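Only one protein chain is missing from this complex, and each of the others stays in its spot.
A, B and C are the chain letters, set down in written order, and residue numbers restart from 1 in every chain.
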Amino acid sequence: MDIQEKGKGPLFTDPDPDAARAFFMKKSRNKTDKRMTLKQAVETFVQDGNYLGIGGFGANRTPVAVCHEIVRQRKKNLGFAGHTATHDMQILSAGKVFNRIDMAYGIGLEARGLSKSARQYMESGQVEVCEWTNYALSLRLQAAAMGVPFLPIRSMLGTQTFEHSGAVNVYCPFTGKKIVLVPALSPDVSFIHVHEADIYGNGLFEGIAVADIELAHASKRLILTCERLVSHRAMTRKPHRTDIPYFIVDAVCEVPFGAYPGTMPYEYFSDEVHLKDWLDAENDPEKLAVFLQKNIYGCEDFSDYIQVNGGMKRLQELRHLELLIKSEIKDK
Amino acid sequence: MDIQEKGKGPLFTDPDPDAARAFFMKKSRNKTDKRMTLKQAVETFVQDGNYLGIGGFGANRTPVAVCHEIVRQRKKNLGFAGHTATHDMQILSAGKVFNRIDMAYGIGLEARGLSKSARQYMESGQVEVCEWTNYALSLRLQAAAMGVPFLPIRSMLGTQTFEHSGAVNVYCPFTGKKIVLVPALSPDVSFIHVHEADIYGNGLFEGIAVADIELAHASKRLILTCERLVSHRAMTRKPHRTDIPYFIVDAVCEVPFGAYPGTMPYEYFSDEVHLKDWLDAENDPEKLAVFLQKNIYGCEDFSDYIQVNGGMKRLQELRHLELLIKSEIKDK
Amino acid sequence: MTVYNSMEMMIITAARALENGSIVGVGTGAPCAAAMLAQRTSSPDLIIIFEAGGIDPDLPEMPISVGDSRTFCNASMAGSMNTTMSLCARGFVDYTFLGGAQIDKYGNLNSTLIGAWEDPKVRLPGSGGANDFASFCRKMMVMTPQNKKRFVEKLDFLTTPGWLAGKDSRKKSGLPEHAGPHQVITDMSVMDFEQDSGRMRVVSVNPGYSFSDVQANCGFELLCATELVKTPEPTEKELRILREQVDPQRIVIGR
Partner (left out) sequence: MTVYNSMEMMIITAARALENGSIVGVGTGAPCAAAMLAQRTSSPDLIIIFEAGGIDPDLPEMPISVGDSRTFCNASMAGSMNTTMSLCARGFVDYTFLGGAQIDKYGNLNSTLIGAWEDPKVRLPGSGGANDFASFCRKMMVMTPQNKKRFVEKLDFLTTPGWLAGKDSRKKSGLPEHAGPHQVITDMSVMDFEQDSGRMRVVSVNPGYSFSDVQANCGFELLCATELVKTPEPTEKELRILREQVDPQRIVIGR
């Protein structure tokens, strides 16, 4: 295929679907009880140097608990796909656990501002960067999910985002017009937070899917965290609601409020107060160290973290916010 | 892009996404009441010579009522995408309404046998054929849905199915391995039968999706037939269940049992007795003429057809079959 | 002495070939019966998936269509054709059963037409998902009656890839690695494909048949395993489960 232009960016993963096939062929298809504590799951499936995929979008249905556990276990030299990485990137940057990133959107927390930790870490020269767009990363995951080496995309053309990406452009054999091809992206291990899962790994979520279906299928290993476990019966009664089939899943961790302080659709809204505390803490290295000790390193697990930040009472308020219910109850 | 090999098959539609863009840009996005009778919808949106897309798979959630109406209105010189076209192709062949087909699977009715009408019509020399596989047609629709001119696929290689298709193969710029590119397919008008729709065209179905999401987005015009209309409120209360967004839909026709004699998940099972009558009638041209007169040409609309074939009583039996409920009630 | 017909023999032989804990992509009819029988005998953890999107159903009875409601009854997932095909393309699907009007010595299949493309004597259904399944799935299985009309030197049309013109040619074709024809099960024998050449080879003959019977009913030269064995006969248990649980209406085994 005649390459017209080629991005200078590095490829952190192998786009060859035959390599992925060799791996998936050996993956167990058995319906075994895959429940683990999050600690066990991260110890078992996240090795230093792994390339990670993180579900959700911004701070919405993001597997925050997993990011905490990775930092708590002080993993090193990780890579990851930053398709609207916000609070997750903020956490991983504070822990300095990664050294390379496929970057579409990061550092920022959307309307909330910029993360100093993430920015300074990205400017420190310790992180190798490849530029992409959000859709390009989503299609790279979809290519891997489809078992093809690339997918075509009509954006990125004519920009430096393309120049510093790992994409190529060619002339379309059907239209003669220039088109970009983005290579498949298969994370070593990915994390997706869902509403419900059974013990085998069938998973279901509510609301927007973002790129999580593509991510789930693209990933060699997949850890599901869920708000609640449900019976296999309950899942198979409505098979058209299953978003993730069990046999692509390696571990199922029941982590209630696992997306806190982000939003979980129909469950709880983001804790903007706590997210502001995060941003503020980043203004002063010592303040941040204390903050991280209190919220991550000093916590046994994620439920400790929830406790430290107001526990059930706060979550009840966030639930009311999510459901647009005024918290005040008028006196009768 | 260096083409290694090129299929000899004809392309019946334009794969250029810019042509589709020019059309979609002008399409109304307004939330207007799109209800029509099926007669009106087919009169309005199906022109002689159009290329059709037909939803469902085999005789499952297939828009059978639309196929009847097209034959009843004696449309001519149509083309269509035959991705597991079974009873739908049998109907369209009996009516001799098409003269070209992208063929992945046709003529057969799966385990039920072969349709003589479809076979003779295909062997008559009146139909231009391009060969594909089911997945290739699904990806051709997906390419159109994504607004790209092609998608890659790793099947078809080394076969005459490729030689007589409209696909090309090239060397992958990332792996150096040969890969097939299938061109986007944008039907002029498509039909999908769903469980529920609102008057604006938001649609929802149960069970397997087959390739209907891709078909819906690939098509320039889209006619939804639904088992029942529901309020817009009911749809927007669970937006993650919407399969088809209203603004890609041109007409909404409430056609209860619109997939009969095929299966509609959780509603009614296929009427194997009637499907056998179809196959038998095809053994004798005069018998078939009488059969078509009785079931299509002689019917005012689809509800007549249902009446002619046992009406509500038969449908109640088929509902029991679908739900695996024994019809006999034991005497107490 | 046990009485059974050749269809029962073929289904039971196929069922035994399906490794426990693997995933099989099936259509309707005999292959589905074989998979359902395997689940009830040697391979309780066998996972069935269907082309149209049904994934891991608990089949209450044999489906009539690859897309009817049975194919996702109490299933882990009711997905789409792309869900299933993507799983196949990624190497998740271990077995598939395919058939056709003609098969050649490399396991290539014809389900498109008899005669010449320009003016076919008989037009057949076409590839459907067969070409995709054969390209993607690890082990392609074929169940077919053994006769010269089906086992031909040259296909009228190569619809679905076996080993193409031999193992190397499939490798060079660009088709996914770790996939290809595995076994052909007929009313007379079980055949595999020779390691290097990819040519069809008789490995076992059914009771009452010899290699020469098989060769006599095949349009091309067959290879023969160095140690040709007898295909084990069905057990009472297998026959009982097949007849009582899998196909009580004898839709398939009654043919």
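Just so we're on the same page, a contact is a pair of C-beta atoms (placed from the backbone, for glycine too) under 8 Å apart; a residue touches a chain by one contact, two chains touch by 3 or more.
All of these numbers come straight from a predicted model, not from anything done at the bench.
Touch, as defined at the top, links the missing chain to these shown chains in the whole complex: A, B. Looking at B:F57, B:F205 or B:Y246, the residue that reaches the missing chain in the full complex is B:Y246.
Of B:Q160, B:T175, B:N202 or B:N295, it is B:N202 that touches the chain left out of the display. Touch with the chain omitted from the figure is made, among A:A20, A:C67, A:I91 or A:A104, by A:A104. Within the complete assembly, A:M122 is the residue of A:L78, A:M122 or A:A251 that touches the hidden chain.
Against the chain not shown here, chain A presents residues 56-60, 82-84, 86, 103-108, 110-112, 114, 119, 122-123, 125, 131-136, 138-139, 142, 153-161, 164, 169, 177-180, 207-214, 263, 265-266, 269-270, 272, 322, 324.
Contact residues of chain B toward the unshown chain are 17-18, 20-25, 27-31, 145-148, 200, 202, 217, 235-237, 239-240, 242, 245-248.
The rule is short, and it goes like this: only the chains that are shown with their structure count from here on.
Contact counts per chain pair peak at B-C.
Centroid distances built from C-alpha atoms place C farthest away from chain A. Taking each chain's centre as the average of its CA atoms, chain A and chain C sit 40 Å apart.
Multi-chain contact residues of chain C (touching two or more other chains) are listed as 72, 78-79, 82, 89, 136, 176. Multi-chain contact residues of chain B (touching two or more other chains) are listed as 154, 177, 179, 207-209.
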